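Omission of a single protein chain aside, the complex is shown with its protein chains in their original locations.
Note that the chains take the letters A, B and C in the order they are written out, and that residue 1 is the start of every chain.
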Amino acid sequence: MSNFRLWISHNTGALIAVVLFLVLYIFYSSLHPRGFTTDLLVQNSNEALALIFVSIAQTLVVILGGIDLSVGSLMTLVNAVASEVVIGTGPEIVLGIVICLAIGLAGGLMNGVIIVYGRLQPIVVTLATGAIFTGLALLVRPTPGGEVDGDLSWVATNALSELPATYGWWDSDPGWFNLVSGIPMPIVILLLVILLVWIPYRNSELGRGGYAIGSNEAAAYMSGVRINRSKLAAYTLSGMFAGLAGLYFAIQTGSGNADPIQAGTYTLNSIAAVVIGGTSLFGGSGGAIGTIFGVMVLRSITFCFRVVDTDSAVGFLANPLLQPMFEGLILVIAVTLGAARAFSVKNRLNMFR
Amino acid sequence: MEVLDTGPAAPLLEMRGIGKSYGGVAALDEVDFSAHASSIHAVLGENGAGKSTLIKIISGAIAPDRGTMSFDGRPITVADPQAANAVGIVTVFQELSVIPDLSVADNISITRPPKRLGLIDRRAQRRRAEELLARVGCEDVNPRARVGDLPLSRRQMVEIAKALGRDPKLLILDEATSALTAADVERVYTILHRLRDDGLALLYISHRMHEIEELADTISVFRNGRHISTFAKGTQSDDQIVQMMIGRDVSNVYPPKPVRTEPPPVELEVSRLGWTDRLSDISFTLGKGEIVGLGGLDGQGQREVLLALFGVLRNVSGTVRVFDHKGVPRSPVVATRPDHAMALIPEDRKTEGLMLPMSISDNISLTSLKWLSRGFVIDGTAEKNAVDGMIEKLRIKIGNPDDAVATLSGGNQQKVVIAKWLLTGPRILLLNDPTRGIDVGTKEEIYRLLRELADAGTSIILYSTDYDELIGCCDRVLILYGGRIVQTLEGDAITETNIVASSFNLPVESEAAAEPVRPQ
Amino acid sequence: MPVPKMSNLRNSIDRPLLFAGLFIIAILVVGTVYTLIFEGNAALLSPTYLILQLKVASFLGIVAAGMMIVVLLGHIDLSVPWTMTASAMLAAAVGGPFAIPIGLGVGLAIGLFNGIGVAYLRVPSMIFTLGVNVMLRGFMVMLTGGFSPSSVPTDAMLWLAKGEIIGIPNPVIVWALISLAVAFMLRRMPLGRYIYAIGNREAAVYLSGVNTRLVVVASFALCSTLAAFAGILLAGYSSKAFQAMGDPYLLPSIAAVVIGGTNILGGAGRYAGTVVGTILIVLLQSVLSVMQMPEAGRQIIYGVVIVIMLLAYGRGQRLRV
Partner (left out) sequence: GPETVAGPGADPQCFVPWSSDTTYFQWPAREGPYRIAVVNGFVGNVWRIQMIQTAKAYAALPEIAKDIKEFKVVSVGTDMAAQLGAIEDFINQGFEAVLIDPNTPKGWDRVIRLANQKGTLLIAFDNQVETDKMAGVAQDQVIMGVQGGQWLVDHVGKTGKLLEIRGVPGFSADQERHDGFRSVVEGDGMDFEIVEVVGNWAPGDSQKATADAIAAHGHFDGIFTQGGTNGTVQALIDAGHPFIPISGEGENLFRIQMAEYADQGLKGFSYGQSPAQVAIAMKEAIAALQGKPIPQLVKIPNPTTNYETMEAGVDYFPDLTADFFAANAFPPCGLNFTAPQLMAQTGDDEQ
């Protein structure tokens, strides 16, 4: 097989997600009265970023072969904290951001320590720690509220052009800036995180160790992979991503809300996004990039509901009482597409993993 | 215990008073053992003798209960495989330790990968993989390929390449060649000889006597967790070695084949069987009481033939007749129904044959629960009797039928797999390399059992990677090459020369050739 | 380093029973100390209170029994909440003598659908049932918006949930009968053996000529039917079938199963553990409510208890080499 074909075959899941996303998004943006614009991109990326971070957090754990039922709750905890600390002078804000990420890291580390040293199954441990995080979030923020720096909120949720404009970096935009000024800030943040966190992780021994563990833990151990370290690293980093999600969510909404139902929604959606994005729930393969598209597929489904016309061929999708049903149906179909290998398998023994 | 002086130099590895127990079972008992540089040291013993346990202790995978170890003259404790690697002890484990979802290159450099800017340098890693693969003669393996997509024999070669990449001082191979084809084995021999000449110490575990003969300088025999003896090759005869290993004589390994006057009634007729690009135009018949062998290089479609007949493969073309049933069974459910009465001993007992944490009893009765139930309820007494009967018949060495199968040694686990199928009273038995990793004594029992079954009317298809076995057991041998049957050998024509020749799709000579065909 | 012998399935999981039992006693003691101090009574030890708890536990217990079956297979059913809701609401909507059979039929149908998705399409159950849950919720929104179904349970449902026989509430009797049946199935019937076996190594069971897909479908069908039954009972108990009535049952049912010592990866676990786990969770919720613990504290205690229980059962085995 040529290298290209190998690459395709190793990334089929993610590629399916990309195609699915493109189909849905083209459908959406072509029906949109204003068409595809920067505004649309800003709005859509704002809507997706927190879920993307949570889903990347989930991805890290799923790669290990685990599942994390606490990501949404940890995000909520950090969201609650952020609504108290990300405000004030510049240095105070920076400190607040650091505190938020540190809480994320600590939450992830706590999961990791219990799972690794308690030798317990991640799904049950995170079921429990999720409750703990929710409880802490409710302690910090019994009712929705709090405040986050307004400028930060505005900058983080708009096109890049607002960054220098808000903080007054330069009077007139330098030429090169015009090229990039239309890029939404969430995309910039995401690219930075991918570049500075995910890619290095993916190419580190610890990161590869995570894949090895998910693929076959005993073999990884026998091969001299540092099991404990890799697991702890993955959970801790996962916590940091959940923290990022909570932080961005706070910045985006300018407030905090310890809503356990919302936390549950984020957790479950993150699992769906991971699967649609081509990461196997058995572990060992997949990655953040696929997950990003998995989230975009999920989000695009609901985008479409906003633009379909009652009188069009798919007018039934405009009925608000049918939408939840179709949302579920499309979700089932998407995860089935993302996960079902039953039809392509020629040797039925290959189905059992 | 007689310990032979294997050379003037001090041993590289020295173990004293090593003990290890699992529950009540002593896997190793007061073992003293040493290995020297520039020597290939074979470790022999029947299944469950403690060989793998010894290896795992040396390589840090498990900790001994008692005893001390020194390496290179210094006392050491190996806490985990990383620690072993760090001092130069590298092991190719019996249960492969390649990681299926990672690429070949990733696997080979799984520890201490080449780095740039603190991150793994994938390109350098691929170059390194290419070099090491070339050293073991596997240039055809793409370093970017997923290891899980490779056939078992390639995986084993990747594992060996990976071990070589770790600059071992002591290289341990625990049944590292069990899945290799003859050609690969040759290459591995060459490499091992070269490594020995470079001054490495090698520990080699295998159940194939002829490998030992070709390779080893020194031989140690283990039995029941004890180190029985260590001696130079050639100082003991094969029979003596076997005697040491299993404590009795194994004079006639293969039971005699029956002489037939007329062809037996055909029970299974396969014509023009095809499946994807892996099988085409497979036609043969299986008569009542016959043992038909499948031979050839590994991965030429032998497994697929068995799986196809057992209903595991999808979209199989061609026709099959089983007794009076036309058509390929649609699933193992159909294949195991009384009117087909087929059984398949699968390739990998751990993942396809057994539920390791469940009890021996549960494993044996699983296939027969339908018969062992009254109405919808399992008949406990019937189940117990059936299980006890099988354990006795196959002489499975166990403590208690309620113990987990996982506690048994490899050979006894294999017997459990066989037992569970024999309990169903199969009329057609498909065996997929059933003696892989099984000691001579047990092998002999299995051969005898197969012949007894055949004599009692069971028809058997036996795929084996060991041509001795095909020669010794089979009434007829079909050699596969590239998914086709290229040769059918019968009677006296079943010879090593012919099997090897037709495995490479070369013409068969009527008289045994002076030089067996060797791979290029 | 002595490694515990891998003893057989039947003996290795007595610890959960023991620990959970002790913990139940501890909960009662703490709760009683509280009521003694603040109310001057020991209400939590009264038969009325205990029977009430058993009655409340029976809904969760029935859900957990079904959940345990799929967990033993190595799967999970996240569609339980809306399976309960849909079955109960449809049963109430249909009314009449067929209410209960229809409700159970809805559960069965959902279970078959789940089973087919998991066994035939081989979508991981975690994600398939998650999607089905969303779909069911949408379906009920559609129905409720479309016509206004009755939400009042039939007399039969009311009797089943509220009646009692010689002082024992009917739901408890139902739970006991279901428990006996499930325990018997798991221990003594081939189906049970297959469920454990598939939870350990599905490929081996498949190659043994067992129709594993049928077993998986049957297990999901059982799980959903039991959830439906719990939903119907719950509707009777509340005298009303209402949206989202199943939502509070998902995580507790999983927790009950694992606190009871069932391996979340499948293949091992005793039914008695699930019963004890259920009682533990219901009592814990109740006592915390009685003690007027604020929600934050409740969540934290709940989480900590699960972690502590699991740690107390002994750390998992190392992977075998």
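One rule holds for everything that comes next: a residue touches a chain if its C-beta (ideal position, glycine included) is under 8 Å from a C-beta of that chain, and two chains touch if they have at least 3 such contacts.
Remember, it's a predicted structure, so these values are computed and weren't measured experimentally.
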Across the complex, visible chains touched by the hidden chain are A, C
Given C:S79, C:T129 or C:S151, the correct residue touching the omitted chain is C:S151
Looking at A:L24, A:L51 or A:V86, which residue reaches the missing chain?
-> A:L51
On chain A, the omitted chain is touched by residues 32-34, 37, 39-40, 43-44, 46-51, 138, 141-147, 150, 153-154, 157, 249, 252-255, 257-262, 265-266, 269, 299, 302-303, 305-307, 310, 315-316, 318-324
Touching the unshown chain, chain C contributes residues 31, 35, 39, 41, 43-44, 46, 48-49, 52, 56, 92, 137, 140-152, 162, 234, 237-245, 247-248, 285-286, 289-290, 292, 294-296, 298
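By definition in this document, only the chains that are shown with their structure count from here on.
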Chain pair showing more contacts of the two, A-C and B-C | A-C
Roughly how many whole angstrom separate the Cα centroids of chain A and chain C?
-> 31
Note: chain C residues in touch with at least two other chains are 203, 206-207, 320-321
Residues within chain B bordering two or more other chains | 61, 95, 312, 331, 352
For the chain C and chain A complex, residues of the former touching the latter | 78, 117, 120-124, 126-128, 130-139, 141-142, 145-146, 202-203, 206-207, 251, 254-255, 258, 263-265, 294-307, 310-311, 315-321
Counting only contacts in the complex, chain A reaches chain B at residues 1, 3, 6-7, 10, 200, 203-205, 208, 211-212, 214-216, 218-226, 284-285, 345-349
Within the complex, which stretch of chain B touches chain C?
-> 22-24, 56, 61-63, 65, 95, 310, 312, 331-333, 335-337, 344, 346, 351-359, 362, 365-367, 369-370, 373, 376-378, 380, 402-404, 406-407, 420, 424
